[in-house]
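The other protein chains are all here in position, but one chain of the complex has been omitted.
Let's look at chain A:
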């Protein structure tokens, strides 16, 4: 299992890099100009992240420096360690359901604090990448057509988020720790 996942991590992007441009060229797409034109969008997305990241990283950084983060993790560690999840990640895991930018800020904080290849850094990365911001998605898509009674959507979304958090811890621990 670990081997398969490692192979996917190693070759997924190179494969995409080979297949897409070649296929597009064969289809007559002007690859270079389409690429550079589309890449401008990435600049916009990056610029949009700035306020969220500054806002969240400063708040989290202060929260950590004050010692309050240690209290919080001391309280939740005994519970989350049952599934092999370091308590440091739980705040980000909860934030994930509410705000994508907020969760990205919290993950950046974890990555700078503990390193990208630490247990915490890896679990946080997998957890952030494996789900979407439930409440944002519900607000945008149901809001657009005027749905106000969302039935069981919130439950399904949040259980999916919880599953992604647990799965991230289990997978990362099985692969590296």
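Convention: a contact is a pair of C-beta atoms (placed from the backbone, for glycine too) under 8 Å apart; a residue touches a chain by one contact, two chains touch by 3 or more; residues count from 1.
What we mean here is this: contacts and distances are computed from a predicted model.
When the listed names "Molybdopterin-dependent oxidoreductase", "Nucleoside recognition protein", "ABC transporter domain-containing protein" or "Two-component system response regulator" are checked against UniProt, the chain not shown comes out as "Nucleoside recognition protein". Contact between chain A and the absent chain runs through residues 4-10, 12-13, 16-17, 20-21, 23-24, 27, 29, 31, 34-43, 45-46, 49-50, 53-68, 71, 95, 98-99, 102, 104-105, 107-109, 111-112, 115-117, 121-122, 125-135, 137-138, 140-142, 144-153, 155-157, 159-164, 167-168, 171-172, 175.
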